[in-house]
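Could you have a look at this structure, given as structure tokens, before my questions?
And now, subunit A:
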Amino acid sequence: MSNWGFVAIAYTLVWGSVAAYAVLLARRVAQARDVTRALQKSLEHEMQAVDKDGTVCDTPPAP
Partner candidate 1 sequence: MHSTWASQAWAVFRKDVVVELRTKVNLNAMLFFAGTVLLIFSFALGPDPARLRTAAAGLLWLAFIFAGLLAFGRSYQLETENNAFEGLLLIAENRSAIYAGKLCGAAAVMLFIEAVILPLMAILFNIDLWRSIPALLLIGVLGTLGFSAIGALYGALTMALRAREVLLPLLMLPVTVPVILGAVKATSYVLTGQRQDVGLWIEVLIAFDIVFITAGLLLYDSAVST
Partner candidate 2 sequence: MEWIQRQGRLLGLTAFGSMAIGAYLGLVWSPPDVDQGDAMRILYMHVPTIWTAYLAYFLVLVGSVLYLWKRDLKWDRLAGSAAELGVLLTALTLAVGSVWAKPVWGVWWTWDPRLTTTAILFVIYAGYLMLRTLAADPRSRAKQSAIVGIIGFIDIPIVHMSVLWWRSLHQAPTILQPNLGNAPLDPRMEVALFVNLFAFTVLFVFLLGQRLKLAQLEQRRDEVLWEEARVV
């Protein structure tokens, strides 16, 4: 193999890995954002449900 062959392998390795990592990272960020948002929504829902039942609140709402 010529020197240029080795150069090609090295550059492909670095750029390929970095690009793959960046894409993966972007996907992980998007995923974590979605999950957090969904969880937060369901948490708020949960809290409202608990409020309506009045099981958690032991003080009456302010007039």
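In this section, contacts are C-beta pairs under 8 Å (C-beta built on N, C-alpha and C of every residue); 3 or more make two chains touch, one makes a residue touch a chain; residues count from 1.
The candidate set was assembled so that all candidates are chains of the complex that A comes from, given by their letters.
Keep in mind the model is a prediction, meaning the values are calculated, not measured.
**Student:** Using the definition of touch given at the top, pick which of 1 or 2 touches subunit A in this complex.
**Tutor:** In this complex, the candidate that touches subunit A is number 2.
**Student:** Note which residues of subunit A are touching candidate 2 in the complex, please.
**Tutor:** Against candidate 2, subunit A makes touches at 1-4, 6-7, 9-11, 13-15, 17-18, 21-22, 25-26, 28-29, 32-33, 35-36, 39-40, 42-43, 46-47, 50, 56.
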